[in-house]
Structures are given as C-alpha cells and as structure tokens.
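Could you have a look at this structure, given as structure tokens, before my questions?
Shown here: the complex without one of its protein chains, the others still in place.
By letter and in written order, the chains are A and B; residue numbering begins at 1 in each of them.
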Amino acid sequence: MRTPLGSSDYSQYLTPILNSGADVLILNHYGLDMVNSLPQAVQFGLRDREANGKRFEIIVPMFSELMAKGAGEAVRGIIGTSNWHWNLQDPGSVAFTKSFGAEYGAPPSQAAHTCYVQTLLYADAVERAGTFYPPEVIKALEGHEFDGMGNGKTLYRAEDHQCMKSVLVVQGNSAPTSEFDVLNIVQEVGRDTTTYDPAIFGGELGPAEPAPLCA
Amino acid sequence: MSAIAMTSETVVQTPAAEVETSRPFFSVRDVHSYYGESYIVQGVSLDIRKGEILALLGRNGAGKSSTLRTIARTDSPQMRQGEIWLDDQPIHQMKSFEAARAGIQLVPEDRRIIPGLTVEENIALAKVAPGHGWDVEQIYESFPRLAERRKQEGVTLSGGEQQMLAIARALARDLKLLLLDEPYEGLAPVIVHEIERILHSIKPLGITTIIVEQNAVAALKLADRAVILDTGEVVFSGTAKEVLDNAELRHEYLAI
Partner (left out) sequence: MFEVIFLQFLNGLDKGAAYALIALGLTLVFGTLGVVNFAHGALFMLGAFTAVTVRLFLTMETVTIDPTQLSPWGQPLEVREPLVQAWLGDFGGVLVNYSVPVSILIAIPIMLLIGIALERGIIKHFYKRPHADQILVTFGLAIVAQEVIKSIYGPNPIPQPMPTDLRGAADIGAWLGMQANIITYPIWRLIYFLFAGIVIGAVFAFLQFTTFGMVVRAGMADRETVSILGINIDRRFTIMFGLAAVVAGLAGVMYTPLLPPNYHIGMDFLVLSFVVVVVGGMGSLPGAVLAGFLLGILQSFASMNQVKAIIPGIDQIIIYLVAVVILLVRPRGLMGRRGVMES
C-alpha cells in the first residue's frame, strides 16, 4: 500500500489492510509521518489483532526515540529496528551517553549518535586524505573499516557506499520508567547477518567530482 | 434655475402658535452624500412638521432614494456633511440601527424582504430590537393577506404582498418617521389601489412620512407638501396642491 507523505490522517490507507489477509504491517514511515500513522494503526486495532491464526504485527523499520515520544503510548510493544541505543554497554556508547547527558540532561537519541559519529568519521577521512576535496575524501571512506562507535566493526562498503554494521531490534517499552525510556533493545543482530549482496540493489554511484560552481 | 425654485427656508411657514422649539419635528440641514467619490446628494435641506406627509419627487436618478437612505443612515451613500434632527435627536451621529431605534423606518425601494424567512419571521425580525409599534395581531388584522400566508417564505409573495409586508414590518416598530420609497412601483393598478387604501387608512394615525414616488399624482393625493429634487438639489418646496396646479413645474421636473 503506497501512501503520500506529509499527510495527517492515514486512516483511509489503514482500513483496506484490516481484511486484506496480511499478517504483518511494515510501516515504512519516518519522522512526523510515523508519529501520525502509527497511533492511527494501533487505534484501528492492528496491534491487538489476529490474522491467519497468528498475532498481527506492526513493524517499524526505522525507529527513533523522538518518533516514539511523539507517537506516545502507541509504540508500546511495537517492534522495529534502530541504529543505536543509549543503553548499549560498549565503552564508546557509555562514554557518549554520559557526556551527552551531562550536557543536555537527557540521553542522546539514535539521531544524535549518528550526527556525532558521522562528524568524527568525516574529520578522520579528511585527515587521512589530507584534503577537503570530495573525490579524495570519498576514496578515503570507500572500504574504510572502523570500530568503537557503538556498532561493532563497521565497514563503508566500496561497491555501493552502504554502511555494514550490526543493527538493533528494538521494541516500544510497555512500562517506561521515565520519558526517555521509550525503547528496549530486544536483540543485537550482527554484521554477518545484516550484510547483503551489493548486487541486489546495484545501480551506478555517479561521478565523484563536484558539479562546477556557477561563476 | 427657474423662478419657482426656492430654498426650503423661505417656504417653511410655521404657524406662530406652534413655535415652541427652534427646530421642527424633523429637519434635514444641508446634507451631502457620496457613493465612493461620486457626489450624489448635493446639499439637501428639508423640514417636516409632526404628522405631516411630504412627497419627495423628481426624475429618475434625481437622488430621491439616496436622500432617504442618507436619512436612514445606511452605510451607502456615505454622508460627509450636514445634520439630521428627529425630535431633537441627532440622527446624523447615528448608525442605521441606532437611527431605527430613534424611530426612523425606511421601506426600501425593492422592499428587501429577507430570503429564507417566513412572513411571520420577517415581522418578528422587526420586533427584535427595542422600540415596538403595532403588535402582530394588529398587523394581521390590517393585512389579512399576510395573515393567510404567515408561514410562507416572504420572498415567494406577490409584489403587492411583499410591499404590504415591508410596510407591516415598519409599522411593527415604534415609528416617528416613515420613509416610503416607491411603494407603488411595479404593481398592477388593482394592487396600487390596495396599497393606496392602506396608506390612506394609516394617514389619520398621524405618522410623519416622506413618500418618494414616480407616480407623482398618487403621491400628491396623499401628501400635504411636496419637495422636488433635481441632480441632488432641492429645486422646489411647497404644498402638494401647488405642484398639482403648476403644469409648467410638473413638465420641467416630473415629466407629467
């Protein structure tokens, strides 16, 4: 079921799912769209429904704390995947959570983690390339493997520029103890499982040279 | 300007015995009104004694309706200069709803029966604001045609019935000055007679009235005095009989 983005009411796309025979709804919305559509899906009874003799499941492929907060109680029990979570116990994650919390009085979201890590990685790549010139920075990142950023050994694959790392399966917390305690880690899925053949999506990467600036 | 044109001040002959206040019952003093920038009422003055009926005459476009609307203080035309006094109340300082509460009732040219409202509701509307005149039973007694059609939507009435309703609406208010704009317009002769009868029947009530009418003869039968307008100015003021007797005057300003 395709939906437009930026809508506020997704109900007309949810009713056809009710009797469609599907047993999983993969709600591939992000940000405000997910904040709007997930509670609506839950209100339509999709979280507590049975289909084909099994429990009907709603899956959110890109879950984040901010979205979970906006969707409120609708996230309880909903399963999804996420990049990172402040409750990870590796030393890098613990240190980041502590210093972020000291600065802002709240644990970092996965988006905050992404921004921080990407900034470090870019700085590192520029240093290794010895230039800001994008084609050189790109080369420095292609096939680059690193660790200590909270996702285990991580690879920027050269073939398709995708980031290969472990991914978290998270679930909306049914009994949150604070406003930040919205998602629980269910499982950490290792990089060997998440890595896929680059040929599946394929495609051209395009030129590395920046477009000429207008004079 | 012809010899018969006189200013209003020269013709108002107030009997000495009645001079109690300096002002007549109703008085319009040098009123100027505009539709946007077009200058329509160009310094009209008139005075009416209590209970008098004045015929306001003139050719099409002379400014008769505009004068009545100015007196009723409608938003257009906009009055930019002059004074209007009714029974010592400064009407020129009022908005139209205040003028209505002060006792002015305009029965407009096109009757303006409110669409979507029944006959009954059209009358009830006149009784919403403070200052009530005839009660509903009295109205239905005098206008049996309206009584029969009280649940009908007002705008579905015939032209004559709509005119009766418009007059009835005015009588439902506490009236000091009645402004009738072409009450006979567009009506068949039989209906004209009926409306005429109604107006003659309320004449003894002594309601001070200004009647504007294309049918000058009919208006003059009803009126005590007459004022003739031309291009927004008063060109004659005198008794009704003077107009009826003066063929030259009728020919020049009334085309009859």
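Throughout what follows, contacts are C-beta pairs under 8 Å (C-beta built on N, C-alpha and C of every residue); 3 or more make two chains touch, one makes a residue touch a chain.
On a predicted model such as this, the values are computed, not experimentally measured, just so you know.
J.: Given the contact rule set out at the top, which of the displayed chains would the hidden chain touch in the full complex?
T.: A, B
J.: What does the interface between subunit B and the hidden chain look like in terms of residue numbers?
T.: 72, 74-75, 95-97, 100-101, 105-106, 108, 112, 114-117, 121, 124-126, 128-131, 169, 173
J.: Considering the entire assembly, which residues of subunit A contact the chain that has been omitted?
T.: The missing chain touches subunit A at positions 1-4, 7-9, 11-13, 15-16, 18-19, 32, 35-36, 39-40, 43-45, 48-50, 66, 69-74, 86-87, 97-102, 105-108, 178, 180.
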